[in-house]
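I have placed the structure first, in the form of structure tokens, so that the comments after it can refer back to it.
As you look at this complex, bear in mind that one protein chain is not there, while each of the others sits in place.
Presenting chain A:
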């Protein structure tokens, strides 16, 4: 057989081990860093229960073991308990990724009964004023607090997620103390990555290098304190790509482990990939298996034959796979390019310019473009 061509560079990938089921783009909150597409309001035709059952079954047969129910806010789907029960029956480890808005103690118990393994509650800050200002909702914090307590009391493991940006990064001590008080097992301190709405709002969200260094020092001090006390609470601090000199191995490689199915059935290698000028398949038209193994969209960036320089001859290309395609597209207009986060990228100056801007940014929170249907329709028209 031919030893040239793409077969050597594109060996058959392993199965998707992680399925992210974005059940809906609807959400009661308006966080200005939402990872949903800017034109989310145009998506009205959500997959029905039976279609989700089929997606869950097909992906599980291929080997998917971790399942995230996400959104939008997945709680707005009335069939969520049925989806949880079916997923658990199929053998998935089921994660509900929620804002906590719309959750009640009865639902927490009902989901437990259905077999839900874990609930991740997101917070926007450690105090009600800032939390509710970021979320664009007046009662969000109170509700989240009550639900985090209910989740813990029901015996779930608990991950608390805080998206960190320049307006809340000074709260690291308070955030970690709040998480301890709530009995979190894992705390994700996820510094904003700049996709979707966060890219639109980057100047108003990105922390300065000084802010970031201070936060990291605090997190490390808390880690040492927790370890010395024998605490099992784990702090996961995600630094923003924009302060790295080498790109992340995005999604562990394109079409390598992760499969996202968007509310309308579009299948994606990651939840932000639908911004790319690539035609992605839909689970309405194809089986999950043919999407994963055979579709042009999922094969587009597998292997390394697609890479231009400087990635092509780089000895780190097997480690980072050229970084993130979405970041390359957003920052250079061409998704084939090296992720500009990389110091070797000819476009790295754009990342450096964003860092400089972050040192001088002064815009208040209220000037950000909030994620809501009205703003989304403006993007859809443009």
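Some notes on this structure:
To be clear about the criterion, contacts are C-beta pairs under 8 Å (C-beta built on N, C-alpha and C of every residue); 3 or more make two chains touch, one makes a residue touch a chain; residues count from 1.
Rule of thumb we're sticking to: contacts and distances are computed from a predicted model.
For the omitted chain of this complex, the UniProt record lists the protein as "PqqA binding protein", which is one of "PF07287 protein", "Alpha-D-ribose 1-methylphosphonate 5-phosphate C-P lyase", "Branched-chain amino acid ABC transporter permease" or "PqqA binding protein". Contact with the chain not shown here comes from a single listed residue; of A:117, A:320 or A:339, that residue is A:117.
Looking at A:11, A:63 or A:343, the residue that reaches the missing chain in the full complex is A:63.
Of A:78, A:155, A:277 or A:364, it is A:155 that touches the chain left out of the display.
Within the complete assembly, A:232 is the residue of A:106, A:232, A:366 or A:382 that touches the hidden chain.
Although one chain is not shown, part of chain A still touches it, namely residues 15, 17, 62-63, 65-66, 68, 91, 93, 95, 117-118, 120, 155-159, 185-186, 232, 234.
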